[in-house]
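Heads up, one of the protein chains got dropped from this complex, but the rest are sitting where they should.
Per-chain residue numbering starts at 1, and chain names A, B and C are given in the order in which the chains are listed.
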Amino acid sequence: MIKAGIIGATGYAGAELVRILMGHPSVEIKWYGSRSYIDKKYADVYRNMFEIVEDTCLDDNIEELAKQVDVIFTATPQGFLGSVLNEKILSETKVIDLSADYRIKDVATYEKWYKIEHKSPQFIEEAVYGLCEINREKVKNARLVANPGCYTTCSILTAYPLVKEGLIDANTLIVDAKSGTSGAGRGAKVNNLFCEVNENMKAYGVATHRHTPEIEEQLGYAAGKEITISFTPHLVPMNRGILATEYASLVKKADGSYPTKEEIRAAYEKYYKNEKFVRVLEDGVCPETKWVEGSNYVDVNFVVDERTGRVIMMGALDNLVKGAAGQAVQNMNLLFGLKESEGLELVPMFP
Amino acid sequence: MIKAGIIGATGYAGAELVRILMGHPSVEIKWYGSRSYIDKKYADVYRNMFEIVEDTCLDDNIEELAKQVDVIFTATPQGFLGSVLNEKILSETKVIDLSADYRIKDVATYEKWYKIEHKSPQFIEEAVYGLCEINREKVKNARLVANPGCYTTCSILTAYPLVKEGLIDANTLIVDAKSGTSGAGRGAKVNNLFCEVNENMKAYGVATHRHTPEIEEQLGYAAGKEITISFTPHLVPMNRGILATEYASLVKKADGSYPTKEEIRAAYEKYYKNEKFVRVLEDGVCPETKWVEGSNYVDVNFVVDERTGRVIMMGALDNLVKGAAGQAVQNMNLLFGLKESEGLELVPMFP
Amino acid sequence: MIKAGIIGATGYAGAELVRILMGHPSVEIKWYGSRSYIDKKYADVYRNMFEIVEDTCLDDNIEELAKQVDVIFTATPQGFLGSVLNEKILSETKVIDLSADYRIKDVATYEKWYKIEHKSPQFIEEAVYGLCEINREKVKNARLVANPGCYTTCSILTAYPLVKEGLIDANTLIVDAKSGTSGAGRGAKVNNLFCEVNENMKAYGVATHRHTPEIEEQLGYAAGKEITISFTPHLVPMNRGILATEYASLVKKADGSYPTKEEIRAAYEKYYKNEKFVRVLEDGVCPETKWVEGSNYVDVNFVVDERTGRVIMMGALDNLVKGAAGQAVQNMNLLFGLKESEGLELVPMFP
Partner (left out) sequence: MIKAGIIGATGYAGAELVRILMGHPSVEIKWYGSRSYIDKKYADVYRNMFEIVEDTCLDDNIEELAKQVDVIFTATPQGFLGSVLNEKILSETKVIDLSADYRIKDVATYEKWYKIEHKSPQFIEEAVYGLCEINREKVKNARLVANPGCYTTCSILTAYPLVKEGLIDANTLIVDAKSGTSGAGRGAKVNNLFCEVNENMKAYGVATHRHTPEIEEQLGYAAGKEITISFTPHLVPMNRGILATEYASLVKKADGSYPTKEEIRAAYEKYYKNEKFVRVLEDGVCPETKWVEGSNYVDVNFVVDERTGRVIMMGALDNLVKGAAGQAVQNMNLLFGLKESEGLELVPMFP
């Protein structure tokens, strides 16, 4: 059995990690770290776990934890892992970071968008960006995995094949993303109260959201050049789910015509045909967040709009699963040579 | 592998059966019966099943189906199974009926509350009421299992120990139950439209709901006499979950005092200490439907109110799991000598 | 124009007072008191009021306020008004208290249920309990009105005619009440976050909720004796609305028969026929919270259940309107000799 420790086990992403790992046949959780709930029974913080998890919350002493487990998941605020990581930890255990600390290769970009000084930039280079469908081979040999953000996973996977194949002009990409409220975390804020979110919808972080440079970096690799995109997140009155609606101008072919629907579809099939967790929907079917809820799937599809010369791409995932904990487990499976889908064959729950 | 067929596979309860059986290691579904969607791909009706279920919906020919499978689940409207069941079917296969046709022993009571003529009352006697925690041994040898209703499972299990131990006067029992909207089914009715249910709450079927005689019959067995109760269902703007709040007068002891909190708790422990799927919560913790969502658990607890001489009992379950499909699978496990919890170790999903 | 001041203008009840008074032709708000937001523009706290309210939040200096206005509304936590009220204030202005400080006549009962020492019990006797439909005449001449609680308004008005007419045994009364989340206030608590409330339902404060003695006192006056009842509140995933489902044993008539449906209805008609804000629904129609949303109506109805000898009564209101701010304005209208419904002819909003 792989021994796992979680730092930040009482946030929503941490709790989802617990839920998924409870059903994973090859892992046992040895450490439920929670700065806020030290010495409290985990099941008193998440009562769904009553009679399932008997453990008590521990602190976030990552050095001590590193000695005891094979893998550490850090589901912590930005800056935490950056401020405590060291070579000794990485020599003793694998680390999968669900925060943004090691996602962005350029430390200046990180510090500009996150407004935090990076305390251990020396590990950025070796960190592997854990978007399994794209970086699978690199993840297998990593010591430190930067688990992608929820919006970014959805945004990138939805557009990746078309960027990679040069079918769209990546600099025209506009990502309009909508997220359930669990993405805002479990902190007690007026803005996230039921009465403020229910029957309401809004954009936030317009032109300034921190997932923007992460999308730009990864899609830039696919495009083979630096790109600049627009990304707008929105808050939706539901618990889980992200829907990304993405717009881009099609690149005309040599004969002046636009790529056809069939050519676009072929690009998606090329990259995702063998990907268990990316489902390219049938023609005419728009992704819905409910159809992937509780599962590790991303559903994607597209519409070619010849009137405007644009393609509209759509992707849906569960922000706590493929957007966070599920992808972290997928990365863990790769790190330990397990079947990539082990413990992740979760059937979406409907309704 | 046990071969299973489902008639009514495209209702919400049928779809939940599919979800659960997909994760069951000893079962394969051979027949997705759906009168409404014959010849349509199942995954086109429930797109969460895209790339998971490849089958096409078949008809509801139960005689043909009986020849092919080891167990038939009927997740059908009231009256369907009653109108088609025969000895030959029962000699070929096990039948687990999620409708009410074989729940009530007295056919006149059934016909009065359901306003349907029972077409095959000859099987009522042998049918076993499949509330596993109470009828476990009988279920094991049954040919025909009457899977309990969603409200009834919650209502009965919440009060059962106190009725059985004579701690409450069963005729004073009042069950005020609240249900998510999936209990109303997938039929296209104005009353169940999003805009009619959202931001709304109401009682319905007051003093006339069909689950009333079922609760009375089962708790009457526990009480050792016929009883009459009040049952009021309510519609709540959520997808899943039933919460039952139950009120009853405590029976005074010989010395004129009421049973203590400790005595009440001891009664719950007596019946549920070893029941995996019934969780008696810690003192002071009220059950919440969200803590059991997606799982086969029933959470129960109580408050003794000395001011009024009453005990307030509370129970919560997921109406589609323990209230329907999960309990049906639990019954199937018993019928086939499997571990009772096989395929049912679903961790509740939160949030 | 009547000059009004609000202390606690930035809670949900205070904000609803602002909304209603904005449409009241005879009132102008001169003081938006808010301890939390002093010197902040009111419309920055409630952006629905942008370009409607230009004022800035002031403090809660009630002595200064009393000099400037004709009526003060205190939409404040329990204990505030009790700790600051004095004779001088009451000699200068009318006070309508939306908190519980002056609702309960017996100070010991108040202190026991609220766990607060009452600092100015000398005003309890003169305070008038402002349930307009019952205490209309007394309100007209009051200096200090104790505006009823949200649950209590609904619970009392739903049962009042039957208690008053002796048709039910008031000591058998069980009130199972369900409330939208705005009743929990705008404080930043984890329990009230969207993800904790959405898709969830629970009871709370079982057998200990503070509205219990208020209901008992008022219905006790109607019964002509002290009574003890059961009251259980529940939290529902919606913004607004309270639904009370109430159970009581019918009192048999001299001939041993139960009161008929017609006799029960006659009792409701007797008290409510001329009440604009209490709508006795037609036979067979259950109240729904959505049908009164945003309005000052209470919808009530009942079902006689001869099987159990009980009547099930149901009432629905908007907790922020008839359950708080609307009723406060109704009281204000009475205090100042205006038409009782002035500014309150709000048509319920559906959907």
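Rule of thumb we're sticking to: a residue touches a chain if its C-beta (ideal position, glycine included) is under 8 Å from a C-beta of that chain, and two chains touch if they have at least 3 such contacts.
Computed from a predicted structure; not experimentally measured.
Shown chains touched by the hidden chain across the complete assembly: A, B, C. Set against the missing chain, the residues A:Ser155, A:Gln218 or A:Thr245 yield one that touches it, A:Thr245.
From the set A:Ala4, A:Met49, A:Ala184 or A:Ile229, the residue in touch with the chain omitted from the display is A:Ile229, counting the whole complex. When the omitted chain is restored, the residue from C:Arg103, C:Lys202 or C:Arg279 that touches it is C:Arg279. Where chain A meets the missing chain, the touching residues are 174, 176, 178, 180, 195-196, 198-204, 206-207, 228-230, 232, 234, 236-241, 243, 245, 247, 286-290, 293, 303-305, 307-308, 310, 312, 314, 316, 351. Summarising the interface, chain C meets the missing chain with residues 12, 15, 19, 22-23, 46-52, 182, 198-199, 239-240, 279, 281, 285, 288, 290-295, 299, 345, 347-351. Within the complete assembly, residues 12, 181-182, 186, 188-190, 192-199, 237-239 of chain B touch the chain that is not shown.
Everything below uses one rule, namely that only the chains that are shown with their structure count from here on.
If each chain is reduced to the centroid of its CA atoms, chain A and chain C end up 46 Å from each other. We define each chain's centre as the mean of its Cα atoms; on that basis chain B and chain C are separated by 38 Å. In chain C, the positions touching at least two other chains are 195-196, 198-199, 237-239.
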